[in-house]
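Missing here: one protein chain of the complex. Every other protein chain is in place.
Order of writing sets the labels: A, B, C, D and E. Residues in every chain begin at 1.
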Amino acid sequence: MKDRRLLVVGAHSADFVWRAAGAIAKHTAAGGEARVVALSYGERGESGELWKQPGQTVENVKRHRHEEATEAAEAVGATFECFDLGDYPLEVDSAAIERLAELMRDFAPHVVLTHPDTDPFNPDHPVANVAVSKARLLTAGAVVEAGFRTAPPSEFLVFEPHQPELCGFTPSVFVDITDVFEQKRKAMAAMRAQSYLQQYYTERAEHRGNHARKVTGRKQIRQAEAFQRLVPNVVEAL
Amino acid sequence: MKDRRLLVVGAHSADFVWRAAGAIAKHTAAGGEARVVALSYGERGESGELWKQPGQTVENVKRHRHEEATEAAEAVGATFECFDLGDYPLEVDSAAIERLAELMRDFAPHVVLTHPDTDPFNPDHPVANVAVSKARLLTAGAVVEAGFRTAPPSEFLVFEPHQPELCGFTPSVFVDITDVFEQKRKAMAAMRAQSYLQQYYTERAEHRGNHARKVTGRKQIRQAEAFQRLVPNVVEAL
Amino acid sequence: MKDRRLLVVGAHSADFVWRAAGAIAKHTAAGGEARVVALSYGERGESGELWKQPGQTVENVKRHRHEEATEAAEAVGATFECFDLGDYPLEVDSAAIERLAELMRDFAPHVVLTHPDTDPFNPDHPVANVAVSKARLLTAGAVVEAGFRTAPPSEFLVFEPHQPELCGFTPSVFVDITDVFEQKRKAMAAMRAQSYLQQYYTERAEHRGNHARKVTGRKQIRQAEAFQRLVPNVVEAL
Amino acid sequence: MKDRRLLVVGAHSADFVWRAAGAIAKHTAAGGEARVVALSYGERGESGELWKQPGQTVENVKRHRHEEATEAAEAVGATFECFDLGDYPLEVDSAAIERLAELMRDFAPHVVLTHPDTDPFNPDHPVANVAVSKARLLTAGAVVEAGFRTAPPSEFLVFEPHQPELCGFTPSVFVDITDVFEQKRKAMAAMRAQSYLQQYYTERAEHRGNHARKVTGRKQIRQAEAFQRLVPNVVEAL
Amino acid sequence: MKDRRLLVVGAHSADFVWRAAGAIAKHTAAGGEARVVALSYGERGESGELWKQPGQTVENVKRHRHEEATEAAEAVGATFECFDLGDYPLEVDSAAIERLAELMRDFAPHVVLTHPDTDPFNPDHPVANVAVSKARLLTAGAVVEAGFRTAPPSEFLVFEPHQPELCGFTPSVFVDITDVFEQKRKAMAAMRAQSYLQQYYTERAEHRGNHARKVTGRKQIRQAEAFQRLVPNVVEAL
Partner (left out) sequence: MKDRRLLVVGAHSADFVWRAAGAIAKHTAAGGEARVVALSYGERGESGELWKQPGQTVENVKRHRHEEATEAAEAVGATFECFDLGDYPLEVDSAAIERLAELMRDFAPHVVLTHPDTDPFNPDHPVANVAVSKARLLTAGAVVEAGFRTAPPSEFLVFEPHQPELCGFTPSVFVDITDVFEQKRKAMAAMRAQSYLQQYYTERAEHRGNHARKVTGRKQIRQAEAFQRLVPNVVEAL
């Protein structure tokens, strides 16, 4: 993983935590660099606990969410930044896609993670998928000389949505996150505005650990995260 | 790959050559062990050149096919054996599945390769898929103690069929076979009964090399083979 | 059905008649409330008979279509309203989606019906699906406290398109409309601008009745309508 | 549910517990009748704990499994019987299918539950699906007079497999099992040979409860089970 | 069509009538030869009217069915023969597949029609699909010299099932049967044991005619039949 760069793009500032914090921690623990981009703070639709406070304002919610996400990212060795494009609905125009493409050309990630293209329970997740897919293709071009600056093509995967079967999500790779699970737990604990999800995703990681044990027979795996590759990867041997 | 064991099961004795000889060569070059099992010799349906000889007999065709397949397997560092179950149609009864499961319990492969479950152009390939799938599951059991001998679960992939889109084949991993391509060429040259396929699969490997370059940006890749995982694999990091 | 609210959203003013008039009639007959929203009048693309009249104008076509749809809606106990966004092509911008979401927040429907997301024969039906899906998600939020007004999540189904197999439509529920079929017939008769469809959809309802008989063995079913659920429903028992 | 009959068919004697015990309990609590049929005891492949005992025998394992399954079935108000066809591999010949069809003609179930048709982790579950599908069709005939005894067609659903996305399982209905969850817990506790699954399926029921809450907004739902309909159902209204 | 040979294989003796009689009539009207093979008489499951007669016997039902099917085949210019393998369930063993393959080697059809591979309402239709698919592949071999007699590969299509969306049937070609519809009507009238289907399939043909008009704009099309190609066809130009 040394010298490898991982880019995680979520629709809302907390998405990366539930779905990919373990994989990020494994990546950085192995010497890689990880960068989290949120397209919005999820300030309107995914900040339930904060909106229970009387007199709450959007600006205050965003500030909270920024602090929480930054703390969570740090817990797994990553940086956090937010495009602050608004949520419910998230809208990503051409300029924002170009901004993301420029970020990719600068960062030149080896791996890009984002949401699946379908989610019958969330209006913003598929929007993020479309934006990231487009920005990624504008980054690499057709892998020949181009009339614009390019970066090499990246591996492209989606992380696990909340109700996977209804989002067309079929896992193609499990990351064993057993030895970094305490870091993921810390990252989840930072998301105080969505505390009700911590138990859910702790158990989910254990279930995916169970699946990963079934697939390999390796009894020492306790927690895992599931991902689906959108393009084939290239390996030296099977 | 050191100490890893690869099992390749084809419906006919030549299938492994066109579809997986490169991946086998990479595996053995890296110190792994590879074993090829053919369920039949393809003596009736896939031995075109041999049947053009006047007075040809099934036994003679099988003998030729055995020699060719053995030579091809050796060219990529593998062993070859044949269950000789007959072709067009290949039929795999419970006893043959149990024989295959026993072989898997003994060999304990880390990776198993076979045909996809669909092929509108070949009556035997899907039969092989069903047999291998079943034997593999009977080998590992439910990954708990069982009332029979078991081996650990293996990675499970299918190799590329002749008309991939019509067989429901979607590549999920490319193996870069550039540095062993001469070995694959030798293996293909050994299949004298199907010489017309050598040019086709040489070009196909170059096309898959082109795809692998597109996916990675690595210009040094010249030839590749495509595979589709049927169950997720477990990795330490993305 | 008492106290239940049904919202039907069509791309054009007549869509609800052919595809859901029976289910609406069942709903209102059982004491429920039903509201039909058309995103356009279908004035350009689906008003064939009216455009045969010399000197016809768009405004006159719309007026006719409004009267017909209102009459049809009344025949099945529903109200009709039209957003008048234009057709061929229908375009639904962010403001129109927000208008629809506001309507949903006010009406708080238990069930929402619209078009499938695919239709290789109609440019506007999929646009309606996308708009309704988005508005519906903006209505319910993430089912936690939110920074905006919400209504509870609704059941979400699509009604039958004209060529179902080519629109990816697979029925998951049939509504037995036998005892309200005369109401549907009246609703269809109101659509004088598309009179050629009355026989077609009468027979179609009988065919779906045949399918519903096959599924249940209940011989008394004569007519039915087919729907596909997009999200699971929750029941007390099977 | 009064007077309704539910038939649950599993490949192994414990399958019904993890996957459908809650739905069974709801059914019987509402006055319905429920019958569980296991095609085998799962004696070889799914009796891990029992095989750890020195000197264990197949007959003894089966006896244990019979007692456990009977106890579990009673905990949810159902009867249990086993065809004892053997497992790993389960094979269901024509006579066994006819036996199942006869049972269906006698019992005339309104609802039939079994495994999905795909499971890359279990050799027997898809075999059960094929057998139940065939027996069910032989029971109802073509819903006309027939040259054999028939029973009315039943609703047909599959219950949730262990790794749903990889089995092609997409939930189409959630059963709220909150008020019978203690019964399911008791049924699970009876399966002493697979005790490691109790925590997993308790959490899984809570996760499905979370999904059912998301779908309905009903906060009082705590546990649920997920099912997929294979044929549409017929309703009086949406 | 001159000199072209069409083979239609149904699970039961009447299947070809409802699903393909029009296409057969077009084929023979254009000078082609058509041969209908039924794998069974549908004597147990699809002879409803006949079983209402007191004292009815299987042999008598078969005799009636043979006469009806022969009359229907003649009405569209085809011959009829039956393998009489039994229905509900239909079972096609290796010998019957070989018998079908031999028939194909003799007849050398240019086009083969049969049922789709899925039908949740009929136990025999998918069995017919599997048998025909296998026999067809054993007929052509791998399109090289083979160790057995071969015939050239045929076009391969499935005809429309009763509930198409639930059988995975997506039309890829419509045959305009307007000018032979009276022949189809006569063929349907011959199936006295299933008279209740005549109206249904007359209307169905008109609906497919409507679809074919939509696809082409040709107003003179009144009736059509729908088919799905399982393998691509080769054309001289689009």
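Keep this in mind: a contact is a pair of C-beta atoms (placed from the backbone, for glycine too) under 8 Å apart; a residue touches a chain by one contact, two chains touch by 3 or more.
From a predicted model like this one, the values you see are computed outputs, not experimental measurements.
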item	value
Sole contact to the chain not displayed, among E:Val36, E:Val92 or E:Val111	E:Val111
On subunit A, residues whose C-beta touches the chain left out of the figure	94, 97, 133-134, 137-138, 141-142, 144-148, 156, 230-232
In subunit C, positions touching the absent partner	43-49, 51-52, 56, 58, 61, 88-89, 91, 120-123, 166, 196
Residue numbers in subunit B that touch the chain omitted from display	121, 162-166, 169-171, 200, 203-204, 206-207, 210-211, 214
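We take it that only the chains that are shown with their structure count from here on.
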item	value
Matching chain pair for D-E (criterion: over half of the contact pairs shared, by residue number), options C-D, C-E or A-C	A-C
Which of C-E and B-D has more C-beta pairs touching across its chains	B-D
Distance from the mean Cα position of subunit B to that of subunit A, given in whole angstrom	36
Intercentroid distance (Cα basis), subunit E paired with subunit A, Å	52
Sites on subunit A at which at least two other chains make contact	121, 166, 171, 211, 214
